[in-house]
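Working notes, beginning with the structure itself.
The complex is shown incomplete by one protein chain, all other protein chains being positioned as in the whole.
Right after this comes chain A.
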Amino acid sequence: MREPAVSTDDSFASTASGVGATTWTTGRIITKDFPAPHLVRLRMHVEDRQRHWPGQHYLIRLRAPDDYTAQRSYSVASDDSDPLVEFLVERLPGGEVSEFLADVAEVGDVLELRGPIGRWFRWDTYTPALCLVGGTGVVPAVSMTRAARHHGRADLLRVVAVARTPDDLPYAEELAQAGASIVHTRESSTARPPGALTAAELAPLLEGVELAYVCGSARFAGFAEDLLVESGLDPEAIRVERFGVTG
């Protein structure tokens, strides 16, 4: 595997998210809304916030009165220029943390946070890249899209977002406006008829692409990896973030 390419004018490459260590801090929930019944979006003000790359994640930790803690990692949807850090959390039935964030947490509450984390699944905003994401795996692609727009480099990033139905794809409108390809496999709201993404559709989007970012369920990630390789991409150019059973 190759190391991530880091260009010299990324002033925070060697500090915040580069080689530095992160520590626990706190953040306050500033806004909370539900883009879909099972999805909660939190926008938080983070104390002593460090800069982040699109694609990185944070840990959110909950603490009980007996000092019992539970923590999960969540990808960041916002880009570094946003004054708040945005998370999209899927409410999983029985999910210890996600149910709390959806059902109990309120605007004004303070949570423990640690981040940004992850120096592999991140986009440097310079390398021509493709994001192939599924369902709520769309979140890092949102951060990359916002960063690309902020830096005026939207031409370097292509996003293909896949979901079974329109309801299963948060941020679809924002991504579509930014030029993303939206693929629905079961029930479509676009001109494209529903059906699985094909190598023939993907191949033209890979022209000039040096890195591909795959994010989604284990099943989706396996499908996406195979399709990218079938479409001619070097397996070493694929970076994967899978989510399995969490909560």
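The definition used in the following text is that a residue touches a chain if its C-beta (ideal position, glycine included) is under 8 Å from a C-beta of that chain, and two chains touch if they have at least 3 such contacts; residues count from 1.
In this text, contacts and distances are computed from a predicted model.
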item	value
Among "Electron transfer flavoprotein alpha subunit apoprotein", "ABC transmembrane type-1 domain-containing protein", "ABC transporter permease subunit" or "DMSO/TMAO reductase YedYZ, molybdopterin-dependent catalytic subunit", UniProt-listed name of the chain not shown	"DMSO/TMAO reductase YedYZ, molybdopterin-dependent catalytic subunit"
Contact footprint on chain A, counting only the chain that is left out	1, 3, 19-24, 26, 61-66, 68-73, 96, 100, 104-106, 109-112, 117-121, 218, 222, 225, 228-229, 235-236, 238-240, 242-247
